[in-house]
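The complex appears here without one of its protein chains, the remainder shown in place.
Letters A and B mark the chains in the order given here, with residues in each chain numbered from 1 onward.
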Amino acid sequence: MRIYFIFRRLLLLFPIIFGVLVITFIIGRVIPADPIHLFVGQEDDPAFIQSLREELGLDEPIWTQFYCYLKSFLKGDLGMCWSTRNPVTTDLGVRLPATFELIIVSLIVCVVLALPLGVLAAVKRDSISDHVSRVVSLAGVAIPGFWLGLLLIYLLFFKLHWAPPPIGRIGFRTPIDSVTGFYLIDTLLARNLRAFGEVWAYLALPVAALSLRKLAQLTRLVRSTMIEVLSSDYIQTAHSQGLKWRLINYRLALKNALLPPITQIGQMFGDLIGGAVIIELVFAWPGAGRWAVTSALAGDFAPIQAFAVICAVARVFSFLIADILYTIIDPRIRY
Amino acid sequence: MNDVRMIGRVNSSVQEASETILLRIVDLRVVFNTYLGRIHALSGIDLDLHRGKITGLAGETGCGKSVTAKTIIQLLPKTAMVKTGSILLDGEEMLRKSPAEMKGIRGKTIAMIFQDPRAALNPLFTVEQQLYFLLHRHEHLDRKAARKRSLELLRAVGIDAPGRRIRNYPFELSTGMCQRVMIAMGLACEPKLLIADEPTTGLDVTIQAQVLDLFRHLVYEVGSTAMLITHDLGVIAETCDYTGIMYAGRMVEFGATEDVIDCPLHPYTQGLLRSSFTGEDDDELHYIPGVVPDLLHPPAGCMFKARCGVCDKDCERAAPDMAEVANEHKVACFKAGTTQTMGQQREDVTVGRTDEASLS
Partner (left out) sequence: MHVDRFRAVRERTASSWDFFLYALRRNRLSVIGGICLAFIVLMGLIGPLFTPYDPVKPDMASASLPPSSEHWMGTDPLGMDVFTRIVYAARIDAFIAVLAVLGAAIAGSVYGVVSAFYGRWIDEVMMRFLDSMQAFPTILLGLAIATALGPSMRNVIIVLVVVNFPMYARLVRSQILYLKEASFVDAARTVGNSSYRIMFRYLLPNSLGPVYVQGSLNVGWSVLMAASLSFIGLGVQPPDPEWGLMISQGARQMILGEWWSAFFPGLFIFLFVLSANLFGDGLQDVFDPRRR
């Protein structure tokens, strides 16, 4: 039963990726006056440009172009990144794990902190701590992520020397045997606990800068859903049965309050990708976001396109996981 | 949600555990502090619940029946405050109990079941789980023992195939079955006092009869004392041994159900009965003229005087207290006994008339 549902959802991937390709195609080839400059980067040899023009078929009618575009995509050819002189797929393979590690850790931090904070704010409603959390939530949403990152660097690295310098994922002198690309896993696999700790130290500031905004939003949502749930009849029944506070709030009420937050968590992945792009710049994080941006600045379009497709796919999966979690939590929902 | 704040002196002078009375409420006054002002929800309630019997509390919406129940079990909202009064359960003063003590009492010594059983059960947990939480908390049963006991309970409330039902979620059960489950949860720990707040309001009439029957049966079998709150006098007549009638935060009449129904002494009770009475010879719909007094600014004197057919100057000066008229039949009316038959309705009562006295 559930397998069919998952399967149907995965089928959605096709039209969405198609849509993404259409859009990047329009942006990349239809909108600009002379699209060639988006694909040559810094090259200016006219012969080379001309041969590239032919190769990409930029003189052909739009429909043919799109057809070739699709064909090469399906073959797995995502183009070349001129700044690194590598095929896009190679560059992505190296950089994507860095970005995903950052995003996944941030996601976990957000969820793990937002749930208890939101519950507490709801239970201690209208108290001082509730008002404080409200102000913090509102502020958290308004702070620009890159500014926060810089502030954190200034305070915690420059002034207090607690955090490592913003030079990337790990110090220069620590060698890492990269098996999966996820340093947290790799250091554990190599049983190198010192390096493991160091990876965390380097992760701390970027994760903090990235997750604050989403943490604020999620806490707010958990709080308001909890407040609604706490005034419901079945919670009154639980109180009348003399059940313990912890049981009522953290199990009986919270489970009912989880549905809207889960929706938001599903969306969060996509939002975090956007935030990660900027945070990677601030912290010199060698991830796909930074790569896409620097390529864009160099006039290189293929990386952005590839990154966009990856993001779209990741999004579909995160929504899917959220929906699956729904069915686990709420027995009334059946697809 | 459940801190009862006290600013008056608790009147704990009447102490010995009585043989026949389980719960004694003396002069209970409760107010709600809202942004509109102070609402006097209860203005001096006296009530005795006889052991092992079912006592009904009747009255229209807003008269304070639910507030009384919630004060006993201490589930009032934060805006509520007990000004004065005393609630004695087996001689123990309930209003002096700490929140932690009350938590131990709720569900075990005093249990409550609510209106709308579908909404009162947690939609995301099975019947078995919800019973387990309760049984584990008060009787310290583990999962297996709780399951066994739950099956017994479900059988006792008349649910067929309890083995299947126990794994169901509330949305998979009918409303009647949900209410049976609620009754099972209410009686699971064999409480001394079971309060039922409008348990049949909203149920189909046929189901109503079944549930009430079951309720009566089980309460007697377990030996609990029950308090049944309703606005339906028919339910009272069928189920309760004793009846109390409330009006605007005061108790106006109390006695054995037959006495109150057959021989109502308070004009309000008489009006209520007349309103629900399907007279064979009358085609007119009877009603009590006027509206309930504003609890933000309660009138001086008797609460009912604006709608009463037999009131006079005495009623405007002071509010009558409950006085025993016949064997255990109490009424709060200066004019009780002067109207033996179903009272007369004054022809010239003006609806909505307000006196200077009530514009306090």
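We adopt the following convention: a residue touches a chain if its C-beta (ideal position, glycine included) is under 8 Å from a C-beta of that chain, and two chains touch if they have at least 3 such contacts.
Note that the coordinates shown come from a computational prediction; the quantities given were computed from them, not determined experimentally.
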item: From A:R95, A:R169, A:H239 or A:R315, residue that would touch the chain that is not displayed; value: A:R315
item: Listed residues A:F48, A:Y67 or A:Y154, member touching the removed chain; value: A:Y154
item: From A:L221, A:V277 or A:A322, residue that would touch the chain that is not displayed; value: A:V277
item: Touching residues on subunit A - with respect to the absent chain; value: 15-16, 18-20, 22-24, 27-28, 31-32, 38, 138-139, 141-147, 150-151, 153-154, 157-158, 165-166, 270-271, 273-275, 277-278, 281-282, 292-293, 296-297, 299, 301, 304-305, 307-308, 311-312, 315-316
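The rule we apply is simple: only the chains that are shown with their structure count from here on.
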item: Rounded Å distance, subunit A centre to subunit B centre (Cα mean); value: 55
item: Subunit A contact footprint on subunit B (complex, rising order); value: 1-2, 73, 75, 102-108, 111-112, 114, 116, 119-125, 133-134, 137-138, 169, 171, 182, 185
item: Residues on subunit A engaged by subunit B in the complex (per definition of touch); value: 232-234, 236-244, 247, 252, 255-256, 329-332
